[in-house]
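Take a look at this one; I'll ask things after.
A selection of the complex's chains, in situ.
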Amino acid sequence: MENSTQMFWTGLSPDEAREALVNKNKSMWDKRMSLKEAVSRFIKNGDNIGIGGFVHVRQPVATCHEMVRQGFKDLTLSFQSAAMAPEILAAAMMIRPDHCTIKRIELAYWGHESFGLSPAWRYLGERGMIEFEDWSNYNMSARFKAGAMGLPFIPTRGPLGGDIPNTSRTRVMDCPFTGRPIALLPASNPNVALIHVQAADMYGNCIIRGTDGTCAEIAMASAHTIVTCEQLLDHEIITSNPKDIAIPFPAVDAVVQVPFGAYPGACRRHYYYNGDEILKFLGLISPMVKGGSADALKTWYDEHIFGVETFGEYIETFQTRKLIADQAAEAVHCQRLA
Amino acid sequence: MTVATDFTAQELIVVAGAKVLEDNKIVFVGTGLPMVATLLAKLTHAPGLIPVFEAGAVGPPLLHGLPISVGDSKTGTGASYMKGLNAAFELTQRGFADFGFIGGAEVDMYGNLNSTMIGEFPDEYHKPKVRLPGSGGTADMAASCERTILIVPHERKKFNEKLSYVTSPGHLDGTPGARQKAGMQGKGPYRLITTKGIFDFDEETKRMRILYTFPGETIKSVQAATGFELLVAPHVAEFPPPTVEEVRLIRETVDPRGIFVKRAA
């Protein structure tokens, strides 16, 4: 067994994760609350935060806005591929390190695909301002899956051969059945999962349309889960096809209806990407990578996050025409009778 | 089939990428130019090509055009399976993906790719010169697709003897059976497509080998832009320029908004 780095747990250890769930009230109770309450009740300084979605799909943008508004220190962020969620949290650290800090990131990819690299990742990474641990998309997904399964690790065929095993807590062992090397990845059990979904009931049963990402695994692995949803529906509607439920209620602690909660990213059946807004926001951070001024970025945060009470007020800053256009674009990709 | 005279380096790469793809095979498609090449292949010689996207979609017809992300809603519609990342990578690890189609910021002579960092490793890992996005799904596709097709823009600083970081393992150090010994599956890098030509990997040494040069390039000019010694296939051919029809398809149908294929040469 090769040991590349010392073993330690971030978030909860497997035994702590089990204990957290055993002691939790897992019954059906009305979990509706404001996002302000959900964030203040379930997130603490130092927490490991599991971020749902995939790149700009169903990122928990509204919840990250609220986290910035309230301010948290020494966070660990865990995700496979993310875009706006870590960007919002990290850029807040760039302008208000007294108020928001990220200590560590466990990730496969932080970037914006066709919208470019992440300037906040470059800024923090290239200045050595945060710890991080590189994995792949399957590695992180499998780590959440191990956490969701109540296992301390999961075997995978990667990472093997490259540098990921050299810079992570991967263990490589000879398979006791085949004799060939196989990687063992430590489970990830975040303190809190942030998940945005298309629909939920008040108990926390969630329906996800389009890609599931790794949302169910993150929610099941975490000690607490904050769900934001586009639609809040009656339990009877949500359970009318039980197999549509991606996350069952006992895994959820807070349910908050937040229309456009993943915007300017995309949410299947609801809205397509607002690429202009994504590029505009990244454009405020980019100059800082090369040592430019933070003023424009500060102004943005003051106006869109610190200066408003709720994410709804941020959404109201968009032109109705644009919101409707992004809804219409999405309606073309997954056509359904209303 | 008139040959185009007005085409960009990216358009050429897309056409070459499409032609490498075989009809009726399953290809796990990375973000960016691989998506464009895949759509072009489906619209031309490979209508039965089956794309898989890491966010979960298996075999979508892509009727609504080019996705701007591998998690784009456009990948989901009409797909034959869609269960999230674990499911997509599990089926790849099982052996369902004939090809993986991936890019990187840096490549070495054995087809290993870097998309993590530029700088000295390991000293600068936690404070690199340039922090790149990270593996995403490329390390997984590299580890478990049966063969991989690589796309890297051909610049000397991207073709190096030693990578800053091996994110996505190719033929490793080229020794026989290196991938299997390391515990990986599949045959590894099959083709590399750059802005200067198409390459394969020598059967014996697993070293990068020129197969085709692109219009305007020679073996010598390609070698000059490469930071290690290239092998040369017995009969290097010139890859034909794209046809007018191919260029029109890319500009008008595949990527009309220039999301990945930029208009500037």
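The chains carry the letters A and B, assigned in the order they are written, with residues numbered from 1 in each.
By definition in this document, a contact is a pair of C-beta atoms (placed from the backbone, for glycine too) under 8 Å apart; a residue touches a chain by one contact, two chains touch by 3 or more.
Because the structure is predicted, anything quoted here is derived from the model rather than measured.
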What copy formula describes every protein chain in this structure file?
A x2, B x2
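Convention: only the chains that are shown with their structure count from here on.
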Between chain A and chain B, what is the separation of their C-alpha centroids in Å?
28
Can you list the chain A residues touching chain B in their complex?
54-57, 80-81, 107-111, 113-114, 117-118, 121-122, 125-128, 131-132, 134-139, 141-142, 145, 156-164, 166-167, 172, 180-183, 210-217, 266, 268, 272-273, 275, 330, 332-334
In the complex with chain A, residue positions of chain B that touch it:
31-32, 54-57, 64, 68-77, 82-86, 89, 92-93, 112, 116-117, 121-122, 125-140, 142-144, 165-169, 172, 178-185, 259-260
